[in-house]
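Below is one structure, written out as structure tokens, with a few remarks after it.
A single protein chain has been removed from this complex, and every other one stays in its place.
Chain lettering (A and B) follows the sequence in which the chains are written, and residue indices restart at 1 in each chain.
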Amino acid sequence: MARIFGIDLGTTNSLIAAMENGEPRVIAVGENGSALLPSVVAIAPDSAVTVGERAIEMEPHLTVERGGRVSAVGFAGGEYGAVIRSAKRYMGLGGDEIAPEDRARYMFADLSGPVVRFQIGKRVFTPSQISAEILRALKGSAERAFGNNENEKVERVVITVPAYFNDGQRQATKDAGRLAGLEVVRLVNEPTAASLAYGLNKMATGNVAVFDFGGGTFDISILSIKEGIFEVLATNGDTHLGGDDIDRALVDWLLAELPETLKLDRHVWNSARMAAEDAKKRLTDVAETDVVVELPGHSIRKHLTRDALEGLAAPFIARTLKRCELAIADAKLTPDNIDAVVLVGGSTRMPLVRRRVAEMFHREPLCSINPDQVVALGAAVQASVLMGTQGDMLLLDVVPLSLGIETMGGVMERLIHRNTTIPTSVAEGFTTAVDNQTHVDIHVLQGERELAKDCRSLARFKLGPIQAQPAGVPRIEVTFLIDANGILNVNARDERTGREHSVDVKPSYGLTDDEIERMLEEAIDLGEQDLEERLLISARNDADQILGALRKQLGEFGRLIDAGERARMDEVAERVEAARTGADRELIAKLVEELNEVTTPFAERIMDAAIKLALEKKSVEELS
Amino acid sequence: MIECLSCGRQQEPSLICAECGSPLAAQFDCFAALGLPRRLTIDLDALERRYHELSRKIHPDRFASKGPKVRDASLRATATLTRSYRTLRDPVARGLYWLELNGEKLAENNKRVPVELAELVFEVQEQLAEMQLSSDPEEAVERATEIAARRIELQFKMDEALVELDRNFAKWDESADQKMLTLELKTTLSNIAYLRTLIRDVDRALENSKAA
Partner (left out) sequence: MAYSDKVIEHYNNPRNVGSFAKDEKGVGTGVVGAPECGDVMKLQLKISDNGVIEDARFKTFGCGSAIASSSYVTELVKGKHIDEAMTIKNTVIVKELNLPPVKIHCSVLAEDAIKAAITDWRKRKGDDVAVEEPAKTSKEA
């Protein structure tokens, strides 16, 4: 039987792991032999896809070239192609659920629909499609690592998700697997997976808290481990709280003196983010550091101490601790009943996080397994459980959020409470309210709030057709079943006839099966293009990009160059234009490089001018 | 009688096929699901062991590579097992389920709220309303402190009621006078319900006042 692989589809990095001789091992997928594949996807205007380290290079940012020149590089977004990071943040969300600060980060297609869509080139991409590219890259790299052995195909996988992911976010993750051509045998909650990795050798007994603070999400799970049974008692979290938030606070601090327009510039912002991230990492080991962001003709240099960083990070960490309190209470325990605390996720490297966690649980947390890898390792263990090669080990997880239906006055009637062990089901009787009613509408919700409007809409079901009868006579039993992945299934039965009713499901958010089918077809089309053709298209796109940018800049800033310079630029641009219609991709690439060269001084002057202007304006504002 | 989808054997409802050990998606009572005699007093450690033992045999993770029919049976059987375990583990849920098994309805002939308890409910609810209405922050803090003290009192009453419930259970298991005992059980369970709702409201109000 084909092996099942474990995948950690992370906000910042993704990993793939498998069991080797009874031990979980991560598989090297990065170009430098690293196990971490950055969850960054670059999509060129023609939809050519790049994933990982090389995609990061394509992110819009400022770079210092030889001779100290600073220039703007990377896909600018929208029609110029885009680089998407943290796609996980958008999984399963509807357009109306995008936070304001996220709206500025990417170009979105129409946000009124049930699914977020990125506008890139002429196409739109859902977060599931972006995640599918990461999964496809993991699959490809892992298969290469096994020497493209026909017997080591990556086809069946376990994918981890934040424990606090709702039904829609889970469904979107499953969709991503399907779009990548994978059979998702199981979704496993990240903290639970981590506990499997820790518990494997020791077969410990006791209560364990898993504190999982990653790039974009936070989870806390409390488990009871007994003779190989890993039973989750309670879980809590925030799917929009992670190290990214601390980076963002740092960027705000770094760019505080810049005018608003410059702060929002994608090149400037990303450069600042990179500097912030590096500084944060350095401060794990040292007490103070300098943070430098090079802008053309202007550099931002600030001194950052660990204390100051901790001041910025403290509010976010406080939010994680609040979640911990709730989870412990839901597990009907106190911190002193917890026998071990496990740290998971890159953000737990921050000394402040470790101190606060130790204070809360009155014990030093465990971090003997690399916090970046532990989830993937656990996923491989769960994969092995599913293959039946892990003895008596078994995972009993819970549903993180209550599930219910909308009743009178827009009130949420809870049917399955949060932290109920899954799989679980509940049957509920429904009837008609008026004579001869032929359909009953049911609105399914997920969340803890009392009013339906404050909970998340999962789906609307239409039961029927029901035989015409007086009001209240029909008896329809609807079974809500949450499977081991934490995903809802519904079926309905007429209690008197015993006949199954059709349930017309309209998910409130997410993709329909038809849409996924269509995307699969499109993906296959793309996959079949041969490599040479792809490279040619990619070269043409580079040409289009630079030509487009040049035209735009000449229009706006033509005054910044003299006639001689202008003539040279026009001449090279014309040659690029001519070459792009041909099929010689090397020629196109060479000319694009040349054009890049002649236009660089111009680009620098534009940037200088823009910054100077903005800074002058700022100082005038400050003076007045 | 139900039929095993894997081997076709007809048998009494159970979660596991007696012939081939496959999971069976049967609907039946919580005690039978866990293979326990119908008694109200339950050894919780033994209950957990039994639950784990059955989970190991029928959980969907054990059938990940099997066909859709067996996977579906395993899913439904495990859902039944989980629900049964949760019902029996919690004494209040167990008591309510017991009434259901005996064809009794909690609310039937059981609308009267003990005067003392009703008084407590209205008093505390008035206090909560006052706290929510008070615009003076100092006064709000004072009210919150009063209510926090009330919360302890309510927990004490709840603990007492749970002890009483245990007593009801033990009596039932030993005695034959079920008519009398049904009434007692109903009264205890109702009192717990009124207290539980009140405690829920108090906790919510305290949480809101903390947030504000």
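Here is the rule we use: a contact is a pair of C-beta atoms (placed from the backbone, for glycine too) under 8 Å apart; a residue touches a chain by one contact, two chains touch by 3 or more.
It should be emphasised that the depicted structure is a prediction, and the values quoted were computed from it without experimental measurement.
Trainee: Who touches the missing chain here, A:Asp96, A:Glu227, A:Asp441 or A:Glu500?
Mentor: Counting the whole complex, the residue in contact with the absent chain is A:Asp441.
Trainee: In the whole complex, not just what's shown, which of B:Gln11, B:Ser65 or B:Asn110 touches the removed chain?
Mentor: B:Asn110
Trainee: Out of B:Ser6, B:Ser190 or B:Ser209, point to the residue that touches the absent chain in the complete complex.
Mentor: B:Ser190
Trainee: Just one of A:Glu428, A:Glu495 or A:Glu515 touches the chain that is missing; which is it?
Mentor: Of the candidates A:Glu428, A:Glu495 or A:Glu515, A:Glu428 is in touch with the missing chain.
Trainee: Extract the touching residues of chain B with respect to the undisplayed chain.
Mentor: Chain B touches the chain not shown through residues 106-107, 110-113, 115, 118-119, 121-123, 125-126, 129, 133, 186, 189-190, 193-198, 200-201.
Trainee: In the full complex, which bits of chain A touch the chain not displayed? Write them out.
Mentor: Touching the chain left out of view, chain A contributes residues 406-409, 411, 413, 428-431, 433, 440-443.
In the analysis below, only the chains that are shown with their structure count from here on.
Trainee: For chain A and chain B, what's the span in angstrom between their mean Cα positions?
Mentor: About 38 Å separates the centre of chain A from that of chain B.
Trainee: What residues on chain B touch chain A, complex-wise?
Mentor: 48, 52, 55-56, 59-62, 64-65, 75-76, 78-80, 82-83, 85-86
Trainee: Which bits of chain A are touching chain B when the two form their complex?
Mentor: Listed in rising order, the residues are 1, 4, 185-186, 226-227, 229, 231, 382, 385-388, 392, 394-396, 420-426, 481, 483-484.
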